[in-house]
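The complex appears here minus one protein chain, its other protein chains still in place.
And then chain A:
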Amino acid sequence: MASPETGQRLLLQGNEAVVHGALAAGCRFFAGYPITPASEISELLSVMLPKVGGTFIQMEDEIASMGAIIGASLAGVKSMTATSGPGFSLMQENLGYACITEVPCVVVNVMRGGPSTGLPTNVSQGDVLMARWGTHGDHPIIVLAVSSVADCFSITVRAFNLSEKYRVPVILLSDEVVAHTRECVVLPSQDKIRVVDRIAPSVPPEWYKPYADNNRGVPDMASFGEGYRHHVTGLVHDERGYPTQQPKEIESFLMRLHDKITKGFSEIMITKTQMMEDADVCVIAYGCVSRAAMQAIKMARAHGIKAGMLQLITLFPFPRKAVDAALRQCSAAIVPELNLGQMAREINRVNQTGTRVVKYNRIDGQMITPDEILKQILGVS
């Protein structure tokens, strides 16, 4: 991150930092529907977007918001929506549409307690598996989790970059605590920020096949109105974009959608380790809980316990390699979550070493404290 000299030092709330990140990444279209605890993202973008020549619109619901951002992206404008649980549920059908039509877009879900209207103003991590599997059918998707105001800026930029590069919707999971916490952050100046844009076709329009495979597995993307007239449909389609029922075409198309993500694993899987060099016990955490976990690890170290931290920023595709390495190294792993163990289940799924995986869960709308995590660490040491 840039120094205060080159960047901008600001006291921001997580939701505000998401807005700054989105604008820095080139987002120029936002459609949303008010919902706690995500509304600040809409409010700030309604002020900021017109100033940079972009567009803000409040739609009639989240289904419409999701449709509008896909439309805008097809017209060549980077776009985003932001919501919380109930709205995220409504977005699922159109989210699947973005997956199958390979339309880049970013969906921020500031998690609150569920199910249903649940706990509108309380923190939760209950939507983790929904972010992965919420829309129907086997589909590729990228899910990232933010844990700090600084993350809200930098990971939002990453979300846009991955979405553009792989032509896949990216879900940015924030939570009520990260969203509403104010922290001092240094935002890098624009020229220090890496911004990735979708690749436009270089062939003449009459040669353009909008869904043809290439060595990246990601077809070049033409925007509407640039001379590359083509068809976009949520039906399974051939490389020209027309509906197909041919088993061969169906399979090769759907496999490409998954393979393009597999090809990018090394870039897509973002994790962070701290104090892991000599660790014997690790805490695997994400989102706001990783902040409490880090504090607990420092406290454990003061007790002479070799504790370390694996923070997951990418939740899906599941960062198997990093989790596997931590499980192989440590005799026990603590997985604290504000749900009933959604990621712990994934971690157990890849656990081949027999390492003890200890879940620690809260679903009462309250944060997990460092003391609680410390107790778990002490329990396995």
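Just so it is clear, contacts are C-beta pairs under 8 Å (C-beta built on N, C-alpha and C of every residue); 3 or more make two chains touch, one makes a residue touch a chain; residues count from 1.
Everything that follows uses one rule, which is that contacts and distances are computed from a predicted model.
Taking the options "tRNA N6-adenosine threonylcarbamoyltransferase", "Phosphate transport system permease protein PstA", "2-oxoglutarate ferredoxin oxidoreductase, beta subunit" or "Fatty acid desaturase" in turn, only "2-oxoglutarate ferredoxin oxidoreductase, beta subunit" matches the UniProt protein name of the chain that is not displayed.
When the full complex is taken into account, the listed residue touching the unshown chain is A:72, out of A:12, A:25, A:41 or A:72.
Residue A:31 is the one among A:17, A:31, A:187 or A:284 that touches the chain missing from this view.
Interface with the hidden chain, as seen from chain A, comprises residues 28-29, 31, 50-55, 57, 59-61, 63-77, 79, 93-94, 97, 223-227, 229-235, 240, 242-243.
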